[in-house]
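One structure coming up, written as structure tokens, with questions to follow.
For this view, one protein chain was removed and the others were kept in their places.
First chain written, first letter: the chains are A, B and C, and each begins at residue 1.
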Amino acid sequence: MQLGLVGLGKMGFNMRERLREGGHEVIGFDPRPEVTDVPTLDALAEALEAPRIVWVMVPSGEITRTTIVSLSEVLSPGDLVIDGGNSRYTEDGPHAKLLDEKGIGFIDAGVSGGIWGLAEGYGLMVGGSDENIERAMPIFDTLRPPGPKEDGFVHAGEVGAGHFTKMVHNGVEYALMTAYAEGYEMLSAEPLVKSPQQVYQAWTNGTVVRSWLQQLLAKALKEDPKLAEISGYTDDSGEGRWTVEEAIRLKVPVPSIAASLFARFLSRQDDSPTMKAVAALRNQFGGHAVKRISESG
Amino acid sequence: MQLGLVGLGKMGFNMRERLREGGHEVIGFDPRPEVTDVPTLDALAEALEAPRIVWVMVPSGEITRTTIVSLSEVLSPGDLVIDGGNSRYTEDGPHAKLLDEKGIGFIDAGVSGGIWGLAEGYGLMVGGSDENIERAMPIFDTLRPPGPKEDGFVHAGEVGAGHFTKMVHNGVEYALMTAYAEGYEMLSAEPLVKSPQQVYQAWTNGTVVRSWLQQLLAKALKEDPKLAEISGYTDDSGEGRWTVEEAIRLKVPVPSIAASLFARFLSRQDDSPTMKAVAALRNQFGGHAVKRISESG
Amino acid sequence: MQLGLVGLGKMGFNMRERLREGGHEVIGFDPRPEVTDVPTLDALAEALEAPRIVWVMVPSGEITRTTIVSLSEVLSPGDLVIDGGNSRYTEDGPHAKLLDEKGIGFIDAGVSGGIWGLAEGYGLMVGGSDENIERAMPIFDTLRPPGPKEDGFVHAGEVGAGHFTKMVHNGVEYALMTAYAEGYEMLSAEPLVKSPQQVYQAWTNGTVVRSWLQQLLAKALKEDPKLAEISGYTDDSGEGRWTVEEAIRLKVPVPSIAASLFARFLSRQDDSPTMKAVAALRNQFGGHAVKRISESG
Partner (left out) sequence: MQLGLVGLGKMGFNMRERLREGGHEVIGFDPRPEVTDVPTLDALAEALEAPRIVWVMVPSGEITRTTIVSLSEVLSPGDLVIDGGNSRYTEDGPHAKLLDEKGIGFIDAGVSGGIWGLAEGYGLMVGGSDENIERAMPIFDTLRPPGPKEDGFVHAGEVGAGHFTKMVHNGVEYALMTAYAEGYEMLSAEPLVKSPQQVYQAWTNGTVVRSWLQQLLAKALKEDPKLAEISGYTDDSGEGRWTVEEAIRLKVPVPSIAASLFARFLSRQDDSPTMKAVAALRNQFGGHAVKRISESG
């Protein structure tokens, strides 16, 4: 079917390709002239036959918000907007309302798979009305991985449920990564283990811990067995923070997701103020030596 | 090749089957007459042609120790013992030494895969000398999953490295399980999500979090979508405890593995003494109401 | 000096007494006729000479908000409102603005000390303009504990800083309580220790861990050495949740405060959904026995 696709970054670019390979007519818009199919959002709306479907794949927050406002101005009653970005689910309600006032439908779609989705398909978690979901199904069917629909696609609930589910997915992802990483550090610390890299390779088959992420870590270790070239400095994109915040709202204990989030915060500190305070305390009561900054310079 | 297999429980029984299907001649010993092939360890030694290989697959700790002592008495110089159970890696050195004094070789083998290993093959992590590993390779090749040897099998290092690696594997496994479980609880707590079970099914394909364990949780939820029939009471088999102990020795921070272990301890308490003390404290300084035991009865 | 005091609950009632003992003229208002000095807020405003000071000591959230709105209607330009409740600091700005539009000043005051404050004085952390703080200082001087002003009182910053500081105070308090409680559980679990109660009593003097909370736990254990009468079910009043949320906003790792918060959530669950999922997973891959609900009933 025909659809518009706003945002042709790392994810959107690949999705356009997968959709075209699947036989859809995709008209993409992006501010960067070298990748866009049309010069403006107006031109996008004009190029699409009503009733239109427009998939938004832009960074969450401000840019998603302004994109949806702009779309509410150029689209027409009966059109449908799908937010496939990593928006916080609490923003879906306001976006849906804004569009609904113009008679435009809304679906929130969590999309997983990263740069591998182009070839393998994207895991999809969507929220919205049955009617809207049904209407966009040909798009979902192309984006999702081959195989039974219920593996790789879920209509999670009303508007917001898609992004909520994707947020939890990413929270779980944080904790899984920490789990594998702690194992890597232990194997690296024990001289008895000849090659943590070979262990991670061996874990890819037959073990209880095998997974897609596990394979990726095995791959990363094959490329750089001691991760000598990689710094531990790790950003976080928002969804880990939201997961812990929502866990607090829901009164759900999430020690391992929270530990993973805090480890990222810590990885970006030059020196931990918390540990400076602990060191200062030890020094106060025990006369324990502290490392003075002035000594290390 | 010909081998003896001591211990025909849940794991050993299946391994005998897989080895026989792979063309090996397996003589099994188990105290339970209904499963054993020979009546005694002596008979096992007699039934095997020297130089013998005997795979030990019994519960770790006391039973493994006494089995190895017994084998040291019935086997001959040039024979080889493989401990495939979940022994703590610190016991491998003493076992190897004990056997070495009789001229008997030793390999420690971590075996992963649970009840699924029979069909899919077992992930293997082994420790010992190149020579001994080489000698037992036909057995390993049958037990491990099909495909490239380095996926599913690793010679992790000298004696002890196999069980150390398996211990870390299980520590990681604890943390992975907690990660998926925290995600499940969050999905269950949010009314927006229609069916956590369907979400877990959808995560099996295309997502970043997909894994073998993730599939198993999807399967468990298919059988019992609210886990209504399952208590949160969770045992721990020792390897999680050892992992945290070894992490402490190696000075490796393992917050997510430790959190997973502590969650299991807590799951087995009727009422947490820690939280009783917290409640008592709140009551002391704030006059906050506490739930008195005598009221609930 | 003369002041109004709105809210004569557990905290406000005691504060009125301490202020009166300190020579202030306090006119209290509370909806409960048996404790109030005036029948209505209007009557309170009338009874006070302008320019007035009114201290609000009511539950945070909705009740604080409506109280401040009501005060903005009955007070006059030049008056001053002090919110001494446990409001989230993010609400102070809007409250200050609302009052400022009527020419009324605002101070946020974090008050610590619980039921002991009446006798010992309250630790005070206040936010607002120098001018307003100066004006209310006679009140603070009576409420705070005797001794140097900087011990027991801090002008933490502009509006919001008082409640922010109090929120962090309570976050730290959560973690301190958990620390003592974990120690209690360990002492209780080890048969070598004759009496955890006596240990806690002994820790009240000379040790590194001695503190006011530590004394309170010793006192609680003296009253009930095994805490046999106290359930671990523990509420949380909001400030622990806010602390972790603000830590996430500030990208500050707070593993011990978060662990303390999650432990409270967990203490209120009959059976942990997270642990049900872990148990279900173990059962799936290992054939490990699970405790079935139907068996325990």
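By our rule, a contact is a pair of C-beta atoms (placed from the backbone, for glycine too) under 8 Å apart; a residue touches a chain by one contact, two chains touch by 3 or more.
As the structure is a computational prediction, the values presented were derived from the model and not from experiment.
Novice: In the intact complex, which of the presented chains make contact with the chain not displayed?
Specialist: Within the full complex, the chain not displayed touches A, B, C.
Novice: Among C:D141, C:E182, C:D235 or C:D271, single out the residue that touches the unshown chain.
Specialist: Checking each option in C:D141, C:E182, C:D235 or C:D271, the one touching the absent chain turns out to be C:E182.
Novice: Going by the touch rule given at the top, which residues of chain B touch the chain that is not shown?
Specialist: Output for chain B: 208, 241, 244-245, 248, 251-255, 258-259, 261-263, 265-266, 268, 272, 274, 285.
Novice: Take the complete complex as the reference. Which residues in chain C touch the chain that isn't displayed?
Specialist: Contact residues on chain C toward the absent chain are 89, 112-114, 117, 120-125, 127, 144-145, 147, 150-158, 160-161, 164-165, 168-173, 175-176, 178-180, 182-183, 185-187, 189-190, 192-195, 198-199, 201-214, 243, 246-247, 250-257, 259-260, 263.
Novice: Counting contacts across the full complex, list the positions on chain A that touch the omitted chain.
Specialist: Contact residues on chain A toward the absent chain are 10, 114-116, 177-178, 180-182, 184-185, 188-189, 212-213, 216-217, 219-221, 224, 227-235, 255, 260, 263-264, 266-267, 271-288, 290-294, 296.
We take it that only the chains that are shown with their structure count from here on.
Novice: Provide the C-alpha centroid distance between chain A and chain C, rounded to the nearest whole angstrom.
Specialist: 37
Novice: Calculate how many whole Å lie between the centre of chain A and the centre of chain B, each centre taken as the average of the chain's C-alpha atoms.
Specialist: The separation of the two C-alpha centroids amounts to 32 Å.
Novice: If I count partner chains per residue in chain B, which residues reach a count of at least 2?
Specialist: Residues 114, 178, 180, 182, 185, 189, 212-213, 255, 260, 263 of chain B touch two or more partner chains.
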